[in-house]
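Below is one structure, written out as C-alpha coordinates; comments come after it.
For this view, one protein chain was removed and the others were kept in their places.
Our next item is chain A:
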Amino acid sequence: MLKKRIIPCLDIKDGRVVKGVQFLALKEAGNPVALASFYSKSGADELVFLDISATLEGRKTLVDLVKRLSKEINIPFTVGGGIQSVEDAQLLLQSGADKVSLNSAAVSHPKLITQIAEAFGSQSVVVAIDIKKVDNNWYVFVKGGTESTEILAIDWARKAEALGAGELLITSMNNDGAKDGFALDITRQICQAVSIPVIASGGAGSANDFIDLFTKTEVSAGLAASIFHFNEVSIPDLKTLLKTLNIPVR
(Lines give C-alpha, C1' and ligand atoms only; values in the text may rest on other atoms or scores of the structure.)
Protein backbone atom coordinates (compact mmCIF):
# COMPACT_ATOMS: atom_id res chain seq x y z
CA MET A 1 0.00 0.00 0.00
CA LEU A 2 1.22 3.49 -0.88
CA LYS A 3 2.40 5.25 2.28
CA LYS A 4 1.56 8.72 3.54
CA ARG A 5 4.75 10.77 3.43
CA ILE A 6 6.25 12.86 6.22
CA ILE A 7 8.39 15.69 4.87
CA PRO A 8 10.57 18.05 6.94
CA CYS A 9 11.26 21.41 5.29
CA LEU A 10 14.54 23.30 5.71
CA ASP A 11 14.91 27.02 4.99
CA ILE A 12 18.26 27.77 3.37
CA LYS A 13 20.03 31.11 3.04
CA ASP A 14 23.47 31.42 1.45
CA GLY A 15 23.97 27.66 1.75
CA ARG A 16 23.15 27.43 5.47
CA VAL A 17 20.03 26.41 7.38
CA VAL A 18 18.34 29.57 8.62
CA LYS A 19 16.59 28.31 11.71
CA GLY A 20 19.07 25.96 13.34
CA VAL A 21 17.78 22.70 14.63
CA GLN A 22 17.64 22.90 18.36
CA PHE A 23 18.57 19.40 19.43
CA LEU A 24 21.69 19.07 17.33
CA ALA A 25 25.12 20.24 18.41
CA LEU A 26 25.39 23.92 17.55
CA LYS A 27 28.22 23.53 15.07
CA GLU A 28 26.07 21.15 13.02
CA ALA A 29 22.77 22.99 13.42
CA GLY A 30 23.24 25.20 10.39
CA ASN A 31 24.71 22.55 8.12
CA PRO A 32 22.05 21.43 5.62
CA VAL A 33 23.87 18.23 4.64
CA ALA A 34 24.24 17.10 8.28
CA LEU A 35 20.59 17.89 8.97
CA ALA A 36 19.38 16.20 5.81
CA SER A 37 21.35 13.12 6.71
CA PHE A 38 19.92 13.17 10.25
CA TYR A 39 16.33 13.45 8.98
CA SER A 40 16.83 10.80 6.36
CA LYS A 41 18.15 8.38 9.01
CA SER A 42 15.25 9.16 11.32
CA GLY A 43 12.70 8.10 8.70
CA ALA A 44 11.81 11.24 6.75
CA ASP A 45 10.27 10.15 3.44
CA GLU A 46 11.47 13.13 1.45
CA LEU A 47 13.06 16.50 2.13
CA VAL A 48 12.23 19.99 0.91
CA PHE A 49 14.82 22.77 0.80
CA LEU A 50 13.48 26.26 0.43
CA ASP A 51 16.12 28.79 -0.59
CA ILE A 52 15.51 32.32 0.64
CA SER A 53 18.81 33.79 -0.58
CA ALA A 54 18.21 37.10 -2.29
CA THR A 55 21.59 37.43 -4.00
CA LEU A 56 23.18 35.84 -7.04
CA GLU A 57 26.03 34.68 -4.82
CA GLY A 58 23.50 32.88 -2.61
CA ARG A 59 22.01 31.13 -5.64
CA LYS A 60 25.42 29.81 -6.71
CA THR A 61 25.98 28.50 -3.21
CA LEU A 62 22.61 26.72 -3.51
CA VAL A 63 23.75 24.80 -6.59
CA ASP A 64 26.89 23.65 -4.76
CA LEU A 65 24.73 22.61 -1.83
CA VAL A 66 22.41 20.58 -4.08
CA LYS A 67 25.44 18.73 -5.48
CA ARG A 68 26.66 17.89 -1.96
CA LEU A 69 23.16 16.81 -0.87
CA SER A 70 22.85 14.54 -3.88
CA LYS A 71 26.10 12.82 -2.95
CA GLU A 72 25.06 12.22 0.67
CA ILE A 73 21.29 11.75 0.71
CA ASN A 74 19.60 8.48 -0.28
CA ILE A 75 15.99 9.71 -0.31
CA PRO A 76 14.30 12.12 -2.75
CA PHE A 77 14.55 15.86 -2.26
CA THR A 78 12.88 18.95 -3.68
CA VAL A 79 14.48 22.38 -4.04
CA GLY A 80 12.43 25.56 -4.22
CA GLY A 81 12.75 29.30 -3.94
CA GLY A 82 13.50 31.82 -6.65
CA ILE A 83 13.20 29.49 -9.67
CA GLN A 84 12.31 31.80 -12.58
CA SER A 85 13.20 29.89 -15.72
CA VAL A 86 13.74 26.49 -17.32
CA GLU A 87 17.49 27.15 -16.99
CA ASP A 88 17.18 27.67 -13.22
CA ALA A 89 15.28 24.38 -12.96
CA GLN A 90 17.72 22.55 -15.23
CA LEU A 91 20.72 23.62 -13.18
CA LEU A 92 19.16 22.32 -9.94
CA LEU A 93 17.87 19.06 -11.48
CA GLN A 94 21.18 18.32 -13.18
CA SER A 95 22.97 19.02 -9.91
CA GLY A 96 20.95 16.21 -8.32
CA ALA A 97 17.61 17.62 -7.09
CA ASP A 98 14.75 15.19 -7.78
CA LYS A 99 12.11 17.90 -8.06
CA VAL A 100 11.95 21.66 -8.21
CA SER A 101 9.19 23.66 -6.61
CA LEU A 102 7.76 26.72 -8.35
CA ASN A 103 5.73 29.38 -6.60
CA SER A 104 5.36 33.05 -7.65
CA ALA A 105 7.03 32.53 -11.04
CA ALA A 106 4.42 29.91 -11.95
CA VAL A 107 1.62 32.38 -11.17
CA SER A 108 3.15 35.16 -13.30
CA HIS A 109 4.34 32.79 -16.07
CA PRO A 110 2.11 29.68 -15.99
CA LYS A 111 3.81 28.33 -19.14
CA LEU A 112 6.93 27.77 -17.06
CA ILE A 113 5.20 24.73 -15.51
CA THR A 114 4.63 23.21 -18.95
CA GLN A 115 8.12 24.02 -20.18
CA ILE A 116 9.80 22.32 -17.21
CA ALA A 117 7.39 19.37 -17.34
CA GLU A 118 8.09 18.85 -21.05
CA ALA A 119 11.84 19.10 -20.58
CA PHE A 120 12.22 16.96 -17.44
CA GLY A 121 8.89 15.22 -16.87
CA SER A 122 5.90 16.17 -14.72
CA GLN A 123 7.29 14.20 -11.80
CA SER A 124 10.02 16.84 -11.41
CA VAL A 125 7.63 19.80 -11.08
CA VAL A 126 6.03 20.67 -7.76
CA VAL A 127 3.80 23.74 -7.80
CA ALA A 128 3.82 25.38 -4.38
CA ILE A 129 0.69 27.42 -3.65
CA ASP A 130 0.47 29.82 -0.71
CA ILE A 131 -3.16 30.36 0.15
CA LYS A 132 -5.10 32.58 2.54
CA LYS A 133 -8.75 32.70 3.49
CA VAL A 134 -10.27 36.13 2.86
CA ASP A 135 -14.03 36.66 3.30
CA ASN A 136 -14.74 32.93 3.26
CA ASN A 137 -12.78 32.27 0.05
CA TRP A 138 -9.28 30.86 -0.28
CA TYR A 139 -7.04 32.98 -2.53
CA VAL A 140 -3.53 32.50 -3.92
CA PHE A 141 -0.84 34.78 -2.47
CA VAL A 142 2.57 35.33 -4.06
CA LYS A 143 6.02 36.72 -3.26
CA GLY A 144 6.39 34.91 0.03
CA GLY A 145 2.79 35.63 0.92
CA THR A 146 3.23 39.40 0.77
CA GLU A 147 1.08 39.99 -2.31
CA SER A 148 -2.52 39.00 -2.80
CA THR A 149 -4.05 37.86 -6.09
CA GLU A 150 -7.65 37.42 -7.19
CA ILE A 151 -7.02 33.79 -8.11
CA LEU A 152 -9.03 31.23 -6.17
CA ALA A 153 -6.89 28.44 -4.69
CA ILE A 154 -8.99 25.66 -6.25
CA ASP A 155 -8.85 27.26 -9.70
CA TRP A 156 -5.08 27.62 -9.60
CA ALA A 157 -4.64 24.04 -8.33
CA ARG A 158 -6.67 22.72 -11.28
CA LYS A 159 -4.82 24.93 -13.73
CA ALA A 160 -1.40 23.92 -12.40
CA GLU A 161 -2.35 20.27 -12.89
CA ALA A 162 -3.56 20.92 -16.44
CA LEU A 163 -0.31 22.74 -17.23
CA GLY A 164 1.76 19.73 -16.21
CA ALA A 165 2.51 19.90 -12.47
CA GLY A 166 3.30 16.49 -10.99
CA GLU A 167 2.45 17.45 -7.43
CA LEU A 168 1.04 20.38 -5.43
CA LEU A 169 2.39 21.78 -2.16
CA ILE A 170 -0.37 23.74 -0.46
CA THR A 171 0.57 26.10 2.40
CA SER A 172 -2.21 27.75 4.36
CA MET A 173 -0.99 31.16 5.53
CA ASN A 174 -3.84 31.29 8.05
CA ASN A 175 -2.50 28.16 9.72
CA ASP A 176 1.24 28.56 9.15
CA GLY A 177 3.06 29.18 12.43
CA ALA A 178 -0.12 28.93 14.51
CA LYS A 179 0.58 25.28 15.44
CA ASP A 180 -3.13 24.68 15.60
CA GLY A 181 -3.48 22.05 12.89
CA PHE A 182 -3.55 21.93 9.10
CA ALA A 183 -6.26 23.69 7.03
CA LEU A 184 -8.37 20.58 6.59
CA ASP A 185 -11.34 21.87 4.60
CA ILE A 186 -9.44 23.53 1.76
CA THR A 187 -6.89 20.70 1.69
CA ARG A 188 -9.72 18.20 1.28
CA GLN A 189 -11.32 20.29 -1.47
CA ILE A 190 -8.05 20.62 -3.40
CA CYS A 191 -7.34 16.88 -3.11
CA GLN A 192 -10.76 16.18 -4.59
CA ALA A 193 -10.31 18.77 -7.35
CA VAL A 194 -7.09 17.33 -8.79
CA SER A 195 -5.79 13.86 -9.61
CA ILE A 196 -2.12 14.56 -8.80
CA PRO A 197 -0.65 14.10 -5.29
CA VAL A 198 -1.09 16.95 -2.80
CA ILE A 199 1.27 17.85 0.08
CA ALA A 200 -0.27 19.86 2.92
CA SER A 201 1.77 22.41 4.82
CA GLY A 202 1.19 24.98 7.52
CA GLY A 203 -0.12 24.50 11.01
CA ALA A 204 1.45 21.29 12.30
CA GLY A 205 1.76 21.67 16.09
CA SER A 206 1.42 18.11 17.33
CA ALA A 207 1.26 14.49 16.24
CA ASN A 208 -2.53 14.73 16.43
CA ASP A 209 -2.51 17.29 13.65
CA PHE A 210 -0.99 14.68 11.33
CA ILE A 211 -3.61 12.14 12.42
CA ASP A 212 -6.36 14.62 11.53
CA LEU A 213 -4.67 15.46 8.24
CA PHE A 214 -4.35 11.85 7.14
CA THR A 215 -7.75 10.66 8.37
CA LYS A 216 -9.84 13.65 7.28
CA THR A 217 -8.30 14.41 3.88
CA GLU A 218 -6.92 12.37 0.98
CA VAL A 219 -3.62 14.19 1.11
CA SER A 220 -0.48 12.26 0.05
CA ALA A 221 1.97 13.94 2.42
CA GLY A 222 2.32 16.32 5.35
CA LEU A 223 5.12 18.87 5.51
CA ALA A 224 6.36 20.69 8.59
CA ALA A 225 9.37 22.62 9.77
CA SER A 226 9.56 23.87 13.32
CA ILE A 227 7.93 20.95 15.15
CA PHE A 228 10.62 18.68 13.72
CA HIS A 229 13.46 21.20 14.06
CA PHE A 230 12.65 21.88 17.71
CA ASN A 231 12.03 18.19 18.36
CA GLU A 232 8.51 18.84 19.61
CA VAL A 233 7.56 15.79 17.59
CA SER A 234 10.18 13.30 16.44
CA ILE A 235 9.62 11.54 13.12
CA PRO A 236 10.12 8.00 14.53
CA ASP A 237 7.60 8.67 17.34
CA LEU A 238 5.14 10.22 14.92
CA LYS A 239 5.35 7.25 12.57
CA THR A 240 4.96 4.74 15.39
CA LEU A 241 1.81 6.54 16.50
CA LEU A 242 0.38 6.72 12.97
CA LYS A 243 1.06 3.00 12.50
CA THR A 244 -0.87 2.08 15.65
CA LEU A 245 -3.86 3.91 14.11
CA ASN A 246 -3.48 1.96 10.85
CA ILE A 247 -2.46 5.05 8.91
CA PRO A 248 -0.05 3.70 6.28
CA VAL A 249 3.46 5.04 6.84
CA ARG A 250 6.89 3.66 6.10
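Assorted remarks:
Assume contacts are C-beta pairs under 8 Å (C-beta built on N, C-alpha and C of every residue); 3 or more make two chains touch, one makes a residue touch a chain; residues count from 1.
Following the convention adopted for this analysis, contacts and distances are computed from a predicted model.
Only one of "Formate dehydrogenase subunit gamma", "Iron ABC transporter permease", "Urease accessory protein UreF" or "Imidazole glycerol phosphate synthase subunit HisH" fits the UniProt record of the hidden chain, and that name is "Imidazole glycerol phosphate synthase subunit HisH". Touch with the chain that is not drawn comes from one residue among A:G121, A:G177 or A:P236, which is A:G121. The set of chain A residues touching the chain not shown comprises 1-3, 5, 40, 45, 70-72, 74-76, 93-96, 98, 120-124, 166-167, 195-198, 220-221, 250.
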